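In this view, the complex is presented without one of its protein chains, the others remaining in place.
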Amino acid sequence: MNQDRRSFLGQTGKLLILTASAAVAWEHILAGRPEDAPNYTATDHWWGMAIDIEKCIGCGTCVRACKAENDVPHEDYMFRTWVERYVVDPADLDHPQVDSRNGGYDGFHEREVLDTRLKMFFVPKLCNHCAHSPCVQVCPVGATFESPDGVVLVDKTYCLGCRYCVQACPYGCRFIDPRTETVDKCSLCYHRITKGLTTACCETCPTGARTLADLKDPKDPIHAFLRDHKVQVLKPQMATGSKMYYNGLDGSVR
Amino acid sequence: MPGVEGFIYPNELELQWSVLIVLYPFITGLVAGAFILASLERVFNVEAVKPTYRLALLTALAFLLVAPLPLQLHLGHPERSLEMYLTPHTQSAMAMFGFVYLWYLMVVLVLEIWLDYRKDIVLKWRASTGVTKLVYGAMALWSDNISESALKLDDRIGRALTVIGIPSAFLLHGYVGFIFGSIKANPWWSTPLMPIVFLFSAIVSGIACILLLYFVTCWYRKVPVDMPCVDTIAKYLYYAFLVDFSLEMLDLIHRLYESDESFRALDFMVKTRLFTSQIVLQILLGTVVPLAILGVVQLVRFRHEVRRVLYVLAGSLTLMGIFAMRWNVVIGGQLFSKSFLGYTSYKMAFATKEGLLPAIVLMILPFVILWVLIRLLPPWGHEAGSARSHARG
Partner (left out) sequence: MKPSGADYTHLIRMAGLFVVGVTAFVLLRWLMVPADFGVYGHYRAGALKDNMARPVMFAGQASCVECHTDVAEVRAAGRHAHVGCEACHGPLAAHAGNPDGAKPVRPDPRKTCIICHTASISKPKTFPQVVPADHAPEGSCVDCHKVHNPKLS
C-alpha cells in the first residue's frame, strides 16, 4: 500500500472513530442533559414562590388553572394546589374553622354568619418544594427527587406507587393519580418555568397573591418580598426547608 | 363529604395504606417472634421448648415467604418492585428493608433450616424414589455426607447462624417499626419507641402463634402435649408481654403528659373512631386479659387440662390483640388529618385488590405452606424417621 492511500485510510479511520465516540459521548450527554429548552441551565436557578395572604381573595382561579394546565383529575380529593379558607376567633386561636370545598375550585360561598369579631382569610397551598424534603428522603427507588434547580419532581415511569412519600409529606400535597397508579403533585409547572414562562397558578392569579420566585436571580422581587414582609413557611418546626414563603400567615394556619 | 368530620387537607380523603399494610407487620412480626422462640432452645439452651424448635423455624419460613405478597398486591406497579433492589435509595428505610428481608430469608432461615434438617433430608433422599427422590436430592445438594464430623460441623455453623439470627430478627421487625417511627409528618407514628414496641409485640405474637400451633399439631397427631414445654413457652410469653405492655403504656403516658399539638386530635380519635379496635380489642381483650390469665397461671397451680385451656385462650386473645395493634398503628395513623382539625374514615372493600378477601386469603396461605413444609420436613420424631428408614433397609 503506498503512502498516500495509507495516510488517507489512517485519516478516515481516525475521523470515523472520533465521530463514533463523539456520537456515543453525545448520546450519553443527551441522556443526562436536563436542558430540553434552549438557553436553560438548571444550576442558574433556585425556584420558590412568594404567596401574599393579604392579597388572596379566594377566587380559585389558580386551582382551575392548575387543573387545566396539568391535566389533574377533576375529583374533589385530588389537587396539585388548593385554597383553604380560615375563620378564626381571636379568643380561640387553637380552633380555627377551616374549609376547602372542592379545594376552592369553585371559589368560596358566602358565609352565613357575619360576625365582625372573626378574622377570616384564604391560604393557597401547594407542594412546598422543600430543600430538605422528607418525601424525597423516604422514596425507596429514587422516583421522586429534587432537581438541580430546586423543584421536587416525580418520575412517573419509575414510581412504584408504594405511597410512602404521601405518608411522609407533612403538607398533604401528594396524591395517587388513578390513571397512572403513580404519585402526582405540583411540579411547579416545570415544563413552563424552564421555558421562561411562569407557573399556571401565578400566571392567572388576578391579585398577584402568588408569584414565582427565582432565589438565585438577584433582580427577582422575592428578595424585596423577604426583606420587607414578616414571612413564614408552613410547619416550620418540621424543618423541611420549604421554599413557599407566605406573607401574612396567621399563627392559626395549619 | 361522606365519612369526613372536621377539616382534612383535600388530598387526605382516601387512605393510602390499606388492611394489606396492616397484614405485613403482623406477618413479619410472627416471623421474628417464632425465630426468637426457636433461638431460646438453640442459643440459650432452654431445653424445655425443644419440642417446638423445628416447628417454630418452619412457621417462620412459611410466614416469611408470604410476607412480600400483601406488599405486591398493594403497589400501583408491582412489576417495578425489582427497582428496590436495583436502585435502592439508601436513605429510605423501605428500600434498605428489602435487603434485610433477603438476608434474613436466605442466610438466617433457609441456611439454618437446611443445616438442622440435613441429616433427615439425606436419609429421605436415600429412602425415596421418583420425583420425591429428585426433590430431596436437590435439597441435599447431592451431598450425602452425614458422618458424625460433618453433622458436628453443621451444628456449630447452625449455632453461629442462630446467634447472628437473633439480632437479624430484631433488625427484621425493628426495621418495620422504623419505617413508621421515622415519619416526622405523622405524630401517631413518629416516636423512637416505635421499633422497640413493634419488636416486642412481634415476639409476643410469634410466641403465641407457636404455642397455638403446637396445641393444634399435638391434637392433630393425637399426641399428648408436653406440659413443661408449654408451661415454659407461656412463661416467656408472659415476660415478653409484660415488657410490651410497659412500653405501650410508657408511650401513652408520655403523650398524655407532654400533650403536644397533636394530642387533642389523637385523643379524640382514640375515644371515637378507634375505640373498639384500640381500647376494647387491643388493650382490654388483647393485652390485659391474656396478661391476667398468664399471670394467674404463674401464681396458682392449675390442673393440666385447665392450664391447656387457659393457654389456648390467652394465646388466641394475644394474637387478636397484636393484630389490633397493627391495625391501630397503620389505619389509626391515617384516620386523622395532618391539620389536626379533622378525620376521615377507612372504607374497606371486600373483593377488590386490597380488600378483606385477599387479606383473609393471605392469612390462610402461610398455614397452607406450613402444611407442605411439615409434610416435606417433619418437625417431630426424627428418631422415628431414621428408624423407619432403617427398617426399609
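We just call them A and B in the order they show up, numbering each chain from 1.
Everything below uses one rule, namely that a residue touches a chain if its C-beta (ideal position, glycine included) is under 8 Å from a C-beta of that chain, and two chains touch if they have at least 3 such contacts.
Because the structure is a prediction, the values reported are computed rather than measured.
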**Visible chains in contact with the missing one** = A, B
**Of A:208, A:221 or A:236, the residue in touch with the unshown chain** = A:208
**Fill in**
Among listed residues B:42, B:74 or B:89, the absent chain is touched only by B:89
**Request:** Give the residue, chosen from A:77, A:108 or A:245, that touches the chain omitted from the document.
**Result:** A:108
**Complete:** Touch rule applied to chain A and the missing chain gives residues 28, 31-34, 36-37, 42, 54-55, 57-61, 65, 68-71, 85, 87, 107-108, 110-111, 114, 120-122, 142-148, 153-158, 187, 190-192, 194-195, 197-198, 200, 203-208
**Item:** chain B residues touching the omitted chain (full complex)
**Value:** 82, 85-87, 89, 106, 111, 114, 118, 140-143, 145, 147-150, 152-153, 157
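By our rule, only the chains that are shown with their structure count from here on.
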**Item:** In the complex, chain B residues that touch chain A
**Value:** 1, 7-14, 16-17, 71, 74-78, 80-81, 83-84, 87-89, 91-95, 98, 179, 182-186, 333-334, 337-341
**Message:** Using the touch definition from the top, list the residues of chain A that touch chain B in their complex.
**Reply:** 76-79, 82, 84, 96-100, 102-103, 125, 134, 137-143, 158-164, 166-176, 180-182, 238, 254
